[in-house]
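Sharing a structure, written as structure tokens. Questions coming.
A single protein chain has been omitted; all remaining protein chains appear in their positions.
The chains carry the letters A, B and C, assigned in the order they are written, with residues numbered from 1 in each.
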Amino acid sequence: MQQIALNSDLGEGYSVYTLTDERIIIPLIDQANIACGFHGGDPTTLMDSLSLCAQHNVSVGAHPSYPDRQGFGRRSMAMSAEELEACILYQVSALVGLAKIHGIAVSYIKPHGALYNDMMKDEAIFNTVLQAVSKLPNSLDLMILATPNYKDFQEKAEKLGIKLRFEAFADRRYTEEGALTARSQSDAVLSETDAIAQAKNFISGGSPFPVDSICVHGDSPSAIAMVKSIRALIPNEK
Amino acid sequence: MQQIALNSDLGEGYSVYTLTDERIIIPLIDQANIACGFHGGDPTTLMDSLSLCAQHNVSVGAHPSYPDRQGFGRRSMAMSAEELEACILYQVSALVGLAKIHGIAVSYIKPHGALYNDMMKDEAIFNTVLQAVSKLPNSLDLMILATPNYKDFQEKAEKLGIKLRFEAFADRRYTEEGALTARSQSDAVLSETDAIAQAKNFISGGSPFPVDSICVHGDSPSAIAMVKSIRALIPNEK
Amino acid sequence: MQQIALNSDLGEGYSVYTLTDERIIIPLIDQANIACGFHGGDPTTLMDSLSLCAQHNVSVGAHPSYPDRQGFGRRSMAMSAEELEACILYQVSALVGLAKIHGIAVSYIKPHGALYNDMMKDEAIFNTVLQAVSKLPNSLDLMILATPNYKDFQEKAEKLGIKLRFEAFADRRYTEEGALTARSQSDAVLSETDAIAQAKNFISGGSPFPVDSICVHGDSPSAIAMVKSIRALIPNEK
Partner (left out) sequence: MQQIALNSDLGEGYSVYTLTDERIIIPLIDQANIACGFHGGDPTTLMDSLSLCAQHNVSVGAHPSYPDRQGFGRRSMAMSAEELEACILYQVSALVGLAKIHGIAVSYIKPHGALYNDMMKDEAIFNTVLQAVSKLPNSLDLMILATPNYKDFQEKAEKLGIKLRFEAFADRRYTEEGALTARSQSDAVLSETDAIAQAKNFISGGSPFPVDSICVHGDSPSAIAMVKSIRALIPNEK
């Protein structure tokens, strides 16, 4: 049985827009992927999320995105490698600086939304993400989707000295081959019972890929309940 | 005679928008105030400007603004102290991180546009700027307008351990009392001859305030010519 | 007893951000003040809100704002009269065009947030708003805050041939003189019982100002309950 962490995407609301009650979800997780202001969040929100992470000793990852606030970073954008690299470096730098003010060293990067998906299916984009990570002065890990062909990704990352972290989704259906079922499929999201069973499977090493972290959502009372059930399976040692 | 530096506001163009040929102006100055993406510039532009600064050994300052791209940061915004502080910290953090990639340590902050003006005339805003600077881990100086009542500003800054740098404008008319004539006045901008004479006066200590740096613009061939004349008055030692 | 309408601010969410379930609130109101994309909303959201208004025969007003998405239009911005006028005209034009596609003629304008507050306390800004309204080809009314000195506003509006509509807030405390208590005051928001009593008072003409419309919110189940109670006091005839 391997040690698995729980992560969640946070810092994505701003002003009057609230997606999650972070005072509830942050104490339940190990790793917070914090928005960097390009798909959601604003400087005030990021400071608030980082403050909660510091308080609850939660590890922080930067969660950069395509520059698409209107579409919440969920729309692919045809950026040049140079533009995309600069775009990632800017966002991560902003978060690293804000985190430092709270005494936190950002430890990894997890791209958001369409950038995350594009990175998994387009080698050129994955390479650009790796280039960006390799240019940052701190040795940051890169969190990507756990996938059966994870070794292909690992090989490229290792050449640049970057450590990958693999995340899986408790509440999303996987095919027998270990691929994520598209959200557009009617059965893409699992019931709470099935999600908990799947989390157990990840924890016991039953998936066709290694899993370092499970991504959970805190955007509803039922989502919070599920996080609590999964948390109970993996006692954190904080 | 005091040693005076030349500074210029840069990194403010993006995509198809060019304000200055930075390959010409950067070699002529000592300090580049680089936009942080909230009033102008984008990540790619900032990387380009920083690269030129590294190449020409030019000192870099962060040039944060109100979040008003449409108005180029020239319109006051009624932000809360908390919002404004987070807004400054975010921008400076982004630039500090990008600069580090080019081997540059950002050494000071110079607020932009309406934020700069508001800071000079509204004590609460100056205090918020100081609070922001004091929270940054690096000991950054703060560049403000050289003014006869500079000691009032200095006193507040010193309480937080912040060193001020005073800048003056070669080509802007000052009143006899040492106040900047409003841009709306018809005679607010000096001729090239008068600007050079005024720069000489700053250098020889003839102004009613100390001057650490002279702000110059490179947005036209005649502006570049003026910078060259002023540069000749203050040989840099790079 | 005067005929009073119910209005609500809508179209302000976008992408993953939801503020209100508009399918519940729109059938309960007479007038929808629809965001124009500068403080909230995006083109898709506006189309959805307008579609619901068309379906439920709800009158539509344009709800323009300062260009401050990050601050949800709640921060005053020092725009020139020319900038502010163009900014209002752009937003209203966009909404008028989208509404036309749904067979709806926008019938009034209600400025949003800081622009609304500034218009009520700064004569120059009120005049700029009037100028903007007067330049629109359709004869749109202007909705402002019901206030004891409403005649001052009315006089200015009439000179430009603009009809004012006065709105009051059921759930906000008024001083005895008829001024709105600032939100920062601890008792600024009324209990549901008091709000319903205050609505009754507006309807019976008991306030020191005329009231054409009561502004209600639908951002929580209790808010919806309150709207239903107030709706019961003013049967709509749709």
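A few notes on this one:
The rule is short, and it goes like this: contacts are C-beta pairs under 8 Å (C-beta built on N, C-alpha and C of every residue); 3 or more make two chains touch, one makes a residue touch a chain.
As the structure is a computational prediction, the values presented were derived from the model and not from experiment.
Which of B:H56, B:R74 or B:K200 touches the hidden chain is settled by the complete complex: it is B:R74. Checked against the full complex, the candidates C:I34, C:C53, C:V92 or C:V227 give a single residue touching the omitted chain, namely C:V92.
In the complete complex, the residue from A:G13, A:P43 or A:G71 that touches the missing chain is A:G71.
Residues of chain B that touch the chain left out of view are 12-17, 19, 40, 42, 69-72, 74.
For chain A, the residues in touch with the chain missing from this view are 67-68, 70-71, 75-79, 83, 114.
Although one chain is not shown, part of chain C still touches it, namely residues 37, 42-44, 46-47, 82-83, 86-87, 89-98, 100-101, 135-137.
The rule we apply is simple: only the chains that are shown with their structure count from here on.
Remark: chain B and chain C have CA centroids separated by 41 Å (rounded to whole angstrom). Chain A and chain B have centres, each the mean of its CA atoms, that are 38 Å apart.
Among all residues of chain B, those that touch two or more other chains are 83.
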